[in-house]
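Apart from one protein chain that is not included, each protein chain of the complex appears where it belongs.
Moving on to subunit A:
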């Protein structure tokens, strides 16, 4: 909650305390519970409104989604809340206990929910609603615990949509480690550029252009489509550069998927990265070599 939301309660408490103080002068035993009850009533008003709003929304979503079973229980609950309002007020006036109305509501909800689960024929469909309310802190005997439901959710997700479950071990996303060999004393042979470019769904030319720019070097492609770079590079170094390439030009910033496509818009000559998983598009900067220092023999006429 925001500060704004919290401020009035503080003020009210101060007020009630003042009243309390005045009252304690007269009769300390009888005076204190009354303002507390008032306070609770105010809170209950707030909470009830929220609750009813929530249930109303749930009802709307149920009509939209067309899955009436779980939300039906919620509707029952909202109906019961209307009754509860009266009961609770009576209780308040008679008991004026320290327990807040909300907690009482929750307790009732727990009972109601237990009934719902008992009545519910389809255990699978009624379980989300009951879990939702059990998660709110009611002390009812929830049969399905949150961890078990969570694991169940993830097993189903993994079965049907492994990519969303964070499983990137599929054959599509396995990037082979870069294979680097020394080629003579000054050159490095990067053997599997082609393979890596295919896995990343990028053109090898684009990847090679990036490597040249990042490593500040140049090179050529041999007969077996392997890349020969000028300079000595370790596989580990190549890996870090490749990682940067993947972050810049392969992964989707929205969903972190690597299943993307790099397209060049001919109209504005900009490169766009479009995600095949979530459909988002972002523009990527073109590869710039930048300043290249003159190395080796200086061309002095």
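Here, contacts are C-beta pairs under 8 Å (C-beta built on N, C-alpha and C of every residue); 3 or more make two chains touch, one makes a residue touch a chain; residues count from 1.
We take it that contacts and distances are computed from a predicted model.
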item: Per UniProt record, name of the chain withheld from view ["Eukaryotic translation initiation factor eIF-1", "Methyltransferase type 11 domain-containing protein", "Phosphatidylinositol-glycan biosynthesis class F protein" or "DNA, SC003"]; value: "Eukaryotic translation initiation factor eIF-1"
item: Candidates A:144, A:157, A:199 or A:215 - the one touching the absent chain; value: A:215
item: Hidden partner interface residues of subunit A, rising order; value: 1-2, 4-5, 7-8, 46, 186, 213-217, 230-234, 237-238, 240-241, 282, 285, 290-293, 295-296
